[in-house]
Every structure is written in C-alpha cells, then in structure tokens.
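The complex is shown incomplete by one protein chain, all other protein chains being positioned as in the whole.
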Amino acid sequence: MTAIPMSHGLILGGVLFALGLAGLLMRRNLLFILISLEIMLNGAGVAFVAAGSRWGQPDGQIMFLFILAAAAAEVSVGLALLLRFYRLHNSLDADSTSEMRGR
Amino acid sequence: MLELLWLVPAIPFASALLLAVLRFSRKAVAWIAVGSIAASSIVSLLVTVSYLLAPPATNSYTQVLWRWFDVGGLHPDIALYLDPLSLIMVAVVAFVSFLIHLYSTEFMIKDEGYARFFAYMNLFVASMLTLLLADNLLLLYLGWEGVGLCSYLLIGFWYRDAENGLAGRKAFIVTRVGDTALVIGLFLLFYELGTLNIQELMQRASQHWPIGSAAATTAALLLLGGAVGKSAQLPLQTWLPDAMAGPTPVSALIHAATMVTAGVYLIARTHILFSLAPQAQFAIAVIGAATLLMAGFSALTQWDLKRVLAYSTISQIGYMFLALGVGAWPAAIFHFMTHAFFKALLFLGAGIVIQSLGEEHNIFRMGGLRKQLPIAFWTFLIAGLSLAGLPLVTAGAFSKDWILWGALSATHGSAALWAVALVGVLLTSLYTFRMIFLVFFGQAQAKVTRRPGNAMYIPCLVLALLSIVAGYVQGPFARFLDTVLPWNAGVIHAAPITEITSEGIAALVFLLGAYVAYILFLRKPAYAVMLGSSSAGGALHRFWLSDWGMDWLYDRLFVRPLVWLAQVNKNDFIDAFYAGVARINEIAWSVLSRTETGKLRWYAAGIAAGSIVFIAVVLFL
Partner (left out) sequence: MINFMEFAFYIAAAVAVISTFLAITRLVAVHALLYLIVSLLAVAVVFYTMGAPLVAALEVIIYAGAIVVLFVFVVMMLNLGTQAREEERQWLAGDAWIGPVILSAFLLLEVIYLIVRVGPYINMGGIADPKQVGIALYGPYLVGVELSSMLLLGALVGACHLGRPAPRNKEVRG
C-alpha cells in the first residue's frame, strides 16, 4: 500500500496547471499557447485521478477520460484554426490581431 | 342672465386652448378666435343689459365658481364680482378686443404664426377679463400675471429677430419689479387683515386702520408699485416704447387699451385703501403728473410712428393716474374708456399706414397719405383730435376736461397739478398734430404698395364713431359709477375758476398747440430744423428722444452690474461640481477602455487575475 497523501497528488496537479498557465500567458506563438493549454488540461486530470485514487473508485479515472476526449476535440479544432490563422496573417503571433477589441 | 357671467372669461380661455392644441386652417382660426371674443362680448352685453334693467340689491353681483384652496386661513375662491366699475371695464375691453381681433384677421394674414398669434391674443383677453372680474386679489394677481405673460409672448412674437426677444424680456423684467411690489403688498394685506377678498379687505381696512397709518400707507405704496410697473409710469415706463416691436394689433390691444390700464383698475378697485393713505394718494398724483410731462416731451421728438403713440399712451395713463391721485375716480375710468377707443384707433390706423408703405415706420419718410389712404386719414384724424381734445365734438375732450377740473377742484387737487395737466394738453396737441401733418400732409415720399380690406377698415370706422359719441354719456356714466366710485369723498375744494373756464382755457391751449405744429411742420419746416440743429435744441432733442436718459441710467445702474456678476460667476463651484462628475466619468472611461485591447493573452491574464482575486475573497473574507 502506498502512503502518499492525497494533498501531494493534488499539489502536483496544481503545479502542472500553474506551469501551463504561465506558459499560456508568457508565449506569443499560438502553437505554444495551444501546447500550454494541453499542459493545463493534463494538470487538471492529475488532480481528478488523485481524488479517485483516494477513494479507490474508478470515478476519477472516468473523469480523466472525459477530459481526454475534450482535449482531443479541442486540439483538433484548435490546430485547424491555427492553420487558418497562419494562412490569413502569415504569422503565428497572437498579439498581431486585436479584432476582439470591438472598435 | 347674470349667471352667464362666468362665460365671459371662460370662452376666450377655451378658444385659446383649442387654438394652441389643435391645428386649424387659417379661416377656421380666424372664425374661432374672433368668434370667441364676439361671443364673450355678446355675453357681456347681455349681462350689462340685465344688470341695468334689474340692478342687484347691493349694487354688486358675485358668482362663486369654486373654492381655489384653503390653506392656513387663506381661502380664496375662483369668484367673479360684478359691479358698475367692473361692468364698464369688461364691456369696453371685450368690445375693443373684438374689433382688434377682427382687424388682425387681415393684418396678420401673411404671417406663418397665425394660429399662435390668435391663441396668445385670446389667452390675453381671457386673463384680462379674469383680472377685471376677480373677486379677490389673488385671482386678480392670476389675471395680472396672465396678461404679463401674454404681453411678453406677443411682444416677442417674431422671435426669430433677437431684438424682439430682447424687447419682450425687457417688458417682462421691468413689470416684474412692479409685480414683486404687488405681491409683497398682498402678503402685507393678508398678514394684517386676514383676507384677500377685495370687499372684505376694504371693510376691514377702514375699520382697523386709521387714516394715514403706516400699515395702510405701506400697503398702498406697494400696490402702487405694482400698478406703476404694469401701467408704464415713472420710474418703470422704459419697457413700453420698446414693446412696439410686437405686431401693431398687439400694441393696440395690450399696450394702449387694456393691459396698461390694469394698474388704473387696481387702484380704482382698492380706492378705499388709498383714501386711508393720503400720502400714497398724493404720490399717485405726483407720479401721474411727472409722467405725463416726461412722456409728452419724449413724444415730441420720436421719428418712429409707433413710438410716438407709445409715449402718448404713457402720457395719457399719467392723466388717469393724476385723476386717481386727486380723488377724481370716475374721471380716471371715463378717460380710460375714451382713451381705449381713440388710442386703439390710432394704433390700428398706424398699422394700416405702416403696412401699406411696406413696413415703413419713419414718419419723416411718409407724407401726403391723405389722398392715397383716405379712410385711414379720416379715422386717424378723428382719433388724433380726440386725443388732443377738440372740444364738444370728440370724446377725449370731455374726459380730459373732467380730469383737468378734478385736478383743480377735487379733494386733493391743486392749481399746480392743474397747470401741469394743462401743459400736458399743449404737448399732446403738439405731438399729435406733428404726427398727423408729417404722415398725412405734405409731399408724398413713399409709395402705397398694399391696400387694406374691409376687415381692417370696419373696426377703424366703428372706433372713430365711438371716439366721437362716447363723450356724450358722461353724465349717466358718473351717476352709474357713483355707488362704487364716488367723486370727492370729502370736501369739495373751492376752485378759483369755474369748470367752464377751465374747459375754455384747455380749448385755447389745444388750438395753440395745433397752430404751432402747423407752422413748424407744415408751413415752415425750416424752423423745426433750425430748432433742432442749435446746440441747446439738439441736446434737448437727443435727451427727450432717449426717454430722458432713463434707459441709459437703468443700463448703468442695474443691467451692467448684473451681467458683470453673472460673467464673474460663470465657472462657479456648483457648475464645477457637475462638470467634475462628468470629468470623473470621462477619466474612468478612458482608464477602463484601455483594458479592452483585443489581445488574447491579455484577456487570459484577466481571467487568471480574476480567479486569484475570487479565490482570495472566498478564502479570507
């Protein structure tokens, strides 16, 4: 029997999540932003599995499965959008467009 | 029939409302406006007839419509009071208004504000009738304010020209000074005597206040202040000449026949109060005498036809004030009646002349019009003779002689006042004939481009007839008014000369004035030019032309300091507060709008920061 407290598992998830967030905010290249997004999702998954492991029930893993499915869907669409973006602006700079500004 | 009294002011009110709210064609507007005044006149005629045939017991008839309010012991009613005084005034006002409305249907036909004009005019007539029929001073004040409002609206009728708006504002502000005095007087009367009902007021005043008491004198002087403002007497007369900026029917109705006599009516109505305050009454006489002289001199120098008539109005109302001041109450009202007829006619005639010559106002550019506008000439001449006082034939002579006699022989009369009034007759004759000779005789300088129609001639003819025959009813008039306005409430002053002699002297003065005017303006105009171009003559001319410098004085004394004060206070702290609120909003906007960058990472950072704050709040608060 392992004796790892659940808090350590959760903290690991938190650390991975924070690293992904830092990468998201730090990088200008859209590709890196998507990679950071994956890291964040992975971190959240770690937390879920840790919680499920504490109870010894499969629910945590099932949640991770769903997260995986969502991540896969998001990645495919996101990369397709990235390719579109590249075709349009010929660069992957996320700061090059500000059309969300609304004015 | 007397119960129909309420219709007299109500019909014009209703028609004013109708014309203001709904749209009608020009013809419909004319019919409604003139029709309402005609209806009001007919009702007043019916009321008059039934009053004369069966006079009520107390010589007065009160019709209470409803209680206005009941607060703190003050409970005025909307009530109409009919006695000989108000009867005469209502009859004259309604009838003259009707004639002027008829005239205006054609005079104003080309104006785009046709309906607006008649709405205002009807509202004015309604307010004036309310004023005359008011049973208590508060309702009278309502009518007072109403006529002031309509005067302002109608003077500035052609509002697109800023000068007209200025003239309207001047009229309103100057009369406002008088109105404030009047209101303070009302406060004082209510505070001391506990009511504003005129009849009760007069009773209580004569019971509680001895003759010459301070309270009576103060109240009387305050009421006099209001009358002075509305009737354009010294020192508040400066607004009337400028009020000529309004259309001529307005000048005829408001500033000659009706509104400016509201002050006279007020004093006549409350004459018991003035009898209790001899000093105030003396003040009235002095004001009247001074005004009639000043305005007479000013009228001599004016070159604008309507301004001559304006100063003439001021001067004639000075006569009425003089009559009130010496205690000759019925003479003042009689002069009001004849003055309404011939002054309205003079203005209507002036309107015909001005319009026919294409808006030419300068009498020195007119001339020889008696051949081109004969009807206008004859009616104008009759009115002018009535104004100047051609004896025996014209009504004005009767009323003016009555006033002269009263100035000499009435309770507070004196020879000095009589002499002043006589000088006034000379001046009146002079400026009237000057006006007539310059406009209608001599060489024709301007061409007649437009001829008036029947709607404009008929009122002139009717008024001309009245200017002649109205004088003959002097005897019945005095007897009729005797119950309300007794002549000489006290001892008859022993006069040095008889009434006939006074009339004869007045007639001679009249002829003298006519002759001098004939010489100066018809036969040898060079004399007039010579008089005017000499240094003393020129200076006098300019002084009188500018209304004895009063406009200049008021400008320096009041207008400029106030304007300076307003300029200095332009950015006062209250404005700064409101501007500051707007400024803070602007700053907040500019700060917050910088967060809207449109950049993806910025928004993600925003979400992260927000979640930090949120969790911190949940954890620690």
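To keep things simple, chains are lettered A and B as they appear, and every chain counts its residues starting from 1.
Rule of thumb we're sticking to: contacts are C-beta pairs under 8 Å (C-beta built on N, C-alpha and C of every residue); 3 or more make two chains touch, one makes a residue touch a chain.
Owing to the predicted nature of the structure, the values given are computational and were not obtained by experimental measurement.
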item: Visible chains that the absent chain touches, using the contact criterion stated earlier; value: A, B
item: Identified contact with the non-displayed chain, of B:20, B:473 or B:608; value: B:608
item: Missing-partner contacts on chain A, residue numbers; value: 1-12, 14-29, 31-32, 34-36, 38-39, 42, 45-46, 49-50, 52-62, 64-66, 68-77, 79-88, 92-93
item: Residues in chain B touching the chain absent from view; value: 605, 608-609, 611-612, 615-616, 619
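Note that only the chains that are shown with their structure count from here on.
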item: Residue numbers on chain A that touch chain B, as the complex places them; value: 21, 24-25, 28, 33, 94-95, 97-103
item: Residues of chain B that touch chain A when the two form their complex; value: 596-601, 603-605, 608
